[in-house]
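Incomplete set of chains, arranged as in the complex.
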Amino acid sequence: MEMPDIDWQLAIDSFWPLLRGGLTGTIPLTLASFTLGLALALVLALMRIGGSRVLSGIARAYISAIRGTPLLVQLFVIFYGLPSMGLTIDPWPSAIIAFSMNVGGYAAEVIRAAILSVPKGQWEAGYTIGMSRNQALRRLILPQAARVSVPPLSNTFISLVKDTSLASTILVTEMFREAQQIAAFSQEFMLIYVEAAVIYWVFCLVLSTVQDRLERRLDRYVAH
Amino acid sequence: MSPTDPTRTDPAQNDPLLRVSGLNKSFGDNEVLRSIDLNVQAGQVLALVGPSGSGKTTVLRCLNGLERPDAGTVDFSAGPAVTFSEKTTRRQKESLRTRSAMVFQGYNLFPHKTVLQNVTEGPIQVQKRPKAEAIAEAERLLERVGLAEKRDDYPHQLSGGQQQRVGIVRALAQQPSLLLFDEPTSALDPELVGDVLTVIKELAEEGWTMVLVTHELAFAREVADTVVFMDGGVVVEQGPAQEVLRAPKQERTRAFVHRLLNPF
Amino acid sequence: GGGDETQGEDAPAEESTSGLTLEEVQEAGVLTIGTEGTYRPFSFHEGGAGELTGYDVEIVTAVAEELGVEPEFEETQWDAMFAGLDSARFDVIANQVSITEEREQSYLFSAPYTVSNGVIVTLAENDEISSFEDLEGATTAQSLTSNWNELARESGAEVEAVEGWAQAVALLEQGRVDATINDKLTYLDYQETVGNENIKIAAETEEQSQSALTFRQGSESLVEAVDEALATLAEDGTLTEISEKYFGADVTG
């Protein structure tokens, strides 16, 4: 077993373009989609939990479809499919819409579980001090659910970081697209892909630190 | 909480503050309450005792609008009576809520809020009372139960007995006409029970009207004016505390009281 | 969606996905071009992360200039190329699209600007494959979407799908496939830049393949103008010049 020759010069030269792709593509795409996706997920979770069978059914079907089909196809349908129905959306908005809808489907179940994990007594304590359902949700339940949902949502988030590489199929340039370009020029696809993977990993490590901080902040009112 | 408190009624008056009649409630096939009648005089303490599953908690929850009875009337002197049926609206059910306040077995404090925030959440956020006033009132009540210096702690930093005292203060801060207690000490370490019972006893002496579910028969005998013994969803026996707990007329009551006082 | 050929004609209301006329292009002042950007030497980024360039890119840029409009490139993967054209994400593909009967039923082609032939590439030490007949029962690595894929099948080879030339070469060197068929131009450029002595050309096709710019149905007037432009560029030597730059030979046919 021998180590392959590594073209270190190429590795160094390609570092900045890859990082730039990450900073101008991967990261803003991830942040925007995650924020919007969370909002959608909250709505879906409330539809699932609320009394209405119809709303709950709609949310279930949506979640099932999103989780059951490949993300690539979801991107294609929005970007290449909708124009034939007369609706043409630019690459970046298309990407953000598709990723948000995807995150929404996955995060909805997490948020739903987190809301259900708050003891029923918290709702009731809210009601007995005169709160409406809405007030109890906003002021009592969601703040407590937030704590529980940080770890599973951070999984969704880390998956999203990597999934944004699919945006290159709908004309959005991010890190993986840069990697493909460099690989195509240099024909050194292994080296470049591994380099990109390492940068993804560093992003994820940084994000894990943020997650830890957030957890610790939210932990201040919990024993231990 | 002073005797001139506007939310409280003079015990001497002796009106029924609360009149419950014909309360029925089923969960599916399980008939949990059958034709419950209760009267609570203003300024008096009613103790609800009975075996596990007899429906005591369900009665409290119906009074507080957390559960919708299938039939029956709940009549607070402080507002319009609510008669329950299929058609009773959520709004009607909820109208009961403002007249009473509940103290839970498991405290149910808000873990993400400090002691003071727990107490002022209702007055400020729901009743929209002036913030400064609500805080002053909360501090006075906390002082009263010996928890003034805990105002900025989170619930998990308190012992069970302290948490339950906060729970009581949170209920008092609602300025209700009726206090509901659901086994307020049964989740507590035996040594911490005393602190909470002492507070409840003082409230009773000050003339608060209460309905109290408890397994502490000695305490019920001491503090309650009336004792209601329930079993299987019906009221088996009710009357003055001394009578029902010392010399029960019904066989079922007698067996229950005996079992609790002589466990082995 | 999908590139159904009838779409343009019977759906005049659907401006977005019908063909594009010359007037529309001139009015807009831009021609939007779909290309891979990762297909060296035809469409790639200088140095990997620099400007988009390449043989197809330069030719279509010259055509746009001839038409008096700005070229605007949209880069996407081959999988999405025809979907992009169908959904009017761009108006023309410049990415070595070979003219085939299949494609002619759904799309319009300009006059060809590349004429080349295919080559079988094998390991240098391989002396078992020296003609297309020898591919019978052999395994080749092909990009699914290229017309070389079909040629390999017709020759009786097992086909393994790869994303591009680099992976095909990797499989060849690792002994996982026996050969790969590709455009001779791709091979030559690769040897020019990388210089790999492990592989060689084992055989060449007799038939030549032609590549052209590809349009949606309904773009007839535009295609006509493009053909005129290509003719002019051929005449004034521009095409030859571009070809010489990349291949040291005239491959424009």
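Each chain carries a letter (A, B and C) given by its place in the written order, and its residues are counted from 1.
To be clear about the criterion, a contact is a pair of C-beta atoms (placed from the backbone, for glycine too) under 8 Å apart; a residue touches a chain by one contact, two chains touch by 3 or more.
No experiment lies behind these values; they were computed from the predicted model shown.
Whole-complex stoichiometry, in terms of the displayed chain labels, is A x2, B x2, C x1.
Just so we're on the same page, only the chains that are shown with their structure count from here on.
Taken as a contact graph, with one node per protein chain and an edge wherever two chains touch, the assembly forms an open path, each chain linked only to its neighbours along a line. Rounded to a whole number, the gap between the C-alpha centres of subunit A and subunit B is 46 angstrom. If each chain is reduced to the centroid of its CA atoms, subunit A and subunit C end up 36 Å from each other. Averaging C-alpha coordinates per chain places the centre of subunit B 81 Å away from that of subunit C. Among the residues of subunit A, none is found touching two or more other chains.
Not a single residue position of subunit B touches two or more of the other chains. Within the complex, the subunit C residues that touch subunit A are 1-2, 7, 13-14, 16-17, 37-40, 44-49, 74-77, 79-80, 83-84, 86-89, 164-167, 169-170, 190, 193-194. The residues of subunit B lying in touch with subunit A in their complex are 64-66, 94, 97-98, 101-102, 104, 106, 108-113, 121-122, 125-127, 154-156, 170-171, 174. Remark: subunit A residues 119, 121-122, 124-125, 127-131, 135, 139-140, 143-144, 147, 220-223 touch subunit B in the complex.
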